[in-house]
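Only a single protein chain was left out; the remaining protein chains are all shown in position.
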Amino acid sequence: MSKESQNKFAEIPGILGMKGWLFAAAVIIFLHFTLQLGLNAYYFQILMFAGINITLAVSLNLVNGFTGQFSMGHAGFMSVGGYMSSYLTTTYFASNPDMLQNPIISGVIFFFALIAGGVAATLAGYVVGLPSLRLRGDYLAIVTLGFGEIIRVLLLNMNIVGGARGLSGIQPLTNFFWVFIFALLTVFCVWRVVHSAKGRVLLAIREDEIAGTSMGVNTTEGKVWAFSLGAFFAGIAGGLFAHYLTTLNPGTFDFNRSFEIIIMVVLGGMGSISGSIVAAIFLTLLKEVLRPLQQITGYDLRMIIYSLVLIGMMLTRPQGIFGTSEITSLFNYFKKRLKRGAP
Amino acid sequence: MKFNSLFPRLALMSALCSTSVYAADVIKIGEVGSMTGAQATFGISTHQGIELAIKEQNAKGGIKGKKIELVSVDDQGKPEEAATATTKLITQDKVSAVLGEVASSLSLAMAPIAQQNKVPMVTPSSTNPKVTEVGDYIFRVCFIDPFQGTVMAKFAFENLKVKKVAILRDMKSDYSVGLSDFFAESFKKLGGEIVVDQSYSAGEVDFNAQITSIKAKKPEAIFVPGYYTEVGLIAKQARQQGIKVPLLGGDGWDSEKLTEIGGKHLNNGFFSNHYSQDDKSPAVQGFISAYKAQYSKVPDGLAAMGYDAAKVLFAAMEKAKTLANKDVRDELAKTKDFQAVTGKITIDDKRNASKPAVVLEVKDKKFVYKTTVNPI
Partner (left out) sequence: MAEFLQHIINGLSQGGTYALIALGYTMVFGILQLINFAHGEVYMIGAFVGYYSSKFFGEELSQFWMSLAGKMAEDGQTLIPTFASSLLTAMTIILIAMLVCACIGFLVERFAYRPLRSAPRINLLITAVGVSLLFQYSGQLFFGSDPKAYPDLFSDLDVWTFGSEEESLVINPIQVTVLTSSIILMLILRHVIFHTRLGRAMRAVSFNHDLASLMGIPTNLIVSATFMMGSALAGAAGVMVGLTYPKVEPLMGSMPGLKAFCAAVLGGIGNVTGAVLGSFILGLAEALLSGYAMPTYRDALAFGVLIVILLVKPSGILGVHRTEKV
């Protein structure tokens, strides 16, 4: 898979050029300044959670969708990153409170704290990835679930981060810029990875691990790699989440949180980045849209609806809304049709 | 910091909300609680207490001639949901005040939002001292962990005259961990000894392993500051293993379910609480009978706390010059000797409720008044 395949990638529809990515970043910066002026705080908050969810869903898609492993421990990685970065910023700003006044310095510190959180989560992801050398499918799923639980129990036992009482008084450093620039970065990285030689390795693992191995693909490395990278972005998202809520508790990152991310990936389509993005936004909104229903009926039916959607989805359209295709292929489809229609 | 630039806008918005409240002839009160999820049983009790308080207040003609409307939102026990819910209540529903949450971890996610928007928030039962430290708009009507831990330590040392105590804490719950830590601290200060510090996590049903190792240390009492959901089972298993020493606990014990699950095994159990149901004062008896009439069950501690949180808020609103958030906040801070179900509440300068604690003894499925401990 050398030249020929690489040429093929160049033809894959929808890869934005470098200009496109930079343009997206510019849009985020523009929105960062404009949205603060006019957007209702409630919508703004939903938008922020949607952004964090995009990061989570796209990074999980790398593991669950593209590599075909079933990780149920994404919340665990999130908590590692969240705790790590919050611990760093709280201890730093506790001794240097005047640094908070300077938006640039505090921003830089926040950035490095987030990266540190991501790195810590990567290490955790690496550790979780290792058993996956020997495990497949269901076993791996339950091992990742177990790891999530183990991380939770470890956090409960760590008095340095508050144990059961949690970590509070975290500085509210997360803002629109950070959330969406990291969401963009996640999409960018995952996109590039998936459409690289490494990405082919991941797809080979998903499609047929045994065949892949016999063809000389290093599936082991691929899996550990996917886990580590997925965990890195989950850790970043955890840091953003923590610095937005300003409080952390080990109980926040339980199985249900992992499940929420899984449903985003499944609904959007395992193996579709834009699917994950759309599903992350859709489900974050759906939660809020369904609130009136709860106020009318008096019952919170959201989780019941979620689980029914999940089951229904698996029975009728298991590939998710987007399957493995991207939203850009839709544009290309229309473009082609237009061309064909034209004389 | 970029986030800072958000604040003036939010302040403006909250100013807008308060004006819109004047215009309407209802006062909207927001409630954030866990109606589903693992904490739901606590959230629902609190919700019923709040509902009852509002019903009574409306029967009396509301506040300043306006009816009260409750907007309650479920947070599923998740902090980010609690945060979103609070923002929604404040910016969309434009509530005048927020009530909630039971768990401190969730209140901590709500408090910064209420504080930023300068909307008074009263938490019925978040005992972590940090909650009200968030800002001057955050109040609570319950004890904080240090006080309750001290009350039980004193009671154990002075009234029960025990010197060696074992602790069995719920390691998952910040409430239980907080109480255990402060209990241990003050008990040691008094001259007692903690012989063993065991733990379980909420949701488990078998505590025999922990009990066996506690039994081997031969304590003279066991401090079990969990919620009634587990304490009933713990008591049963402890008694079956032949432990006859007193069991001690906190206000998390206060529920009918405790003795329903634990039965006679809870005899010789003592816990600190906000009030005694034997209290003949009209506030207590009126609440209990009204609650029974409404929900046909005996109110638990959390229902009483929810009721009181709402009552304290309404009293402050009535006294306030206008219903502007600032005025309500100021009146809340001035609350003094308010005769609530859970005792005479005075809000101290840290916006915590200062009120006496009572110690109740469990006797044949009844909670019997034992003694009162005044705030230090």
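Worth a mention:
All chains are identified by letter, namely A and B, in their written order; residue positions are counted from 1 within each chain.
Quick note on the criterion: contacts are C-beta pairs under 8 Å (C-beta built on N, C-alpha and C of every residue); 3 or more make two chains touch, one makes a residue touch a chain.
As the structure is a prediction and not an experimental result, all values here were calculated from the model.
The undisplayed chain touches these shown chains across the complete complex, A, B.
Of the listed residues B:Met171, B:Ala184, B:Ala324 or B:Ala357, the one in contact with the hidden chain in the full complex is B:Met171.
Although one chain is not displayed, its contacts with chain B can still be listed: residues 36-38, 40-41, 44, 171, 198-201, 203-206, 208-210, 212-213, 215-216, 229, 232-233, 236, 240-242, 257, 260-261, 263.
Contact between chain A and the absent chain runs through residues 68, 70, 72, 131, 134-135, 137-139, 141-143, 145-147, 149-150, 152-154, 156-157, 255, 259, 262, 266, 270, 299, 301, 303-304, 306-308, 310-311, 314-315, 318.
Simple rule for what comes next: only the chains that are shown with their structure count from here on.
Centre to centre, using the average C-alpha position, chain A and chain B are separated by 36 Å. Listed in rising order, the residues of chain B touching chain A in the complex are 1-6, 9-10, 13, 35-37, 71-74, 76-81, 83-84, 87-88, 90-92, 104-105, 108-109, 112, 117, 128, 130, 171-174, 176-178. Remark: chain A residues 32, 36-37, 40-42, 45-46, 49, 100-101, 103, 106-107, 156-157, 163-166, 168-169, 171-175, 177, 241, 245-247, 249-252, 256-257, 287-288, 291, 294-295, 299-300, 302-303 touch chain B in the complex.
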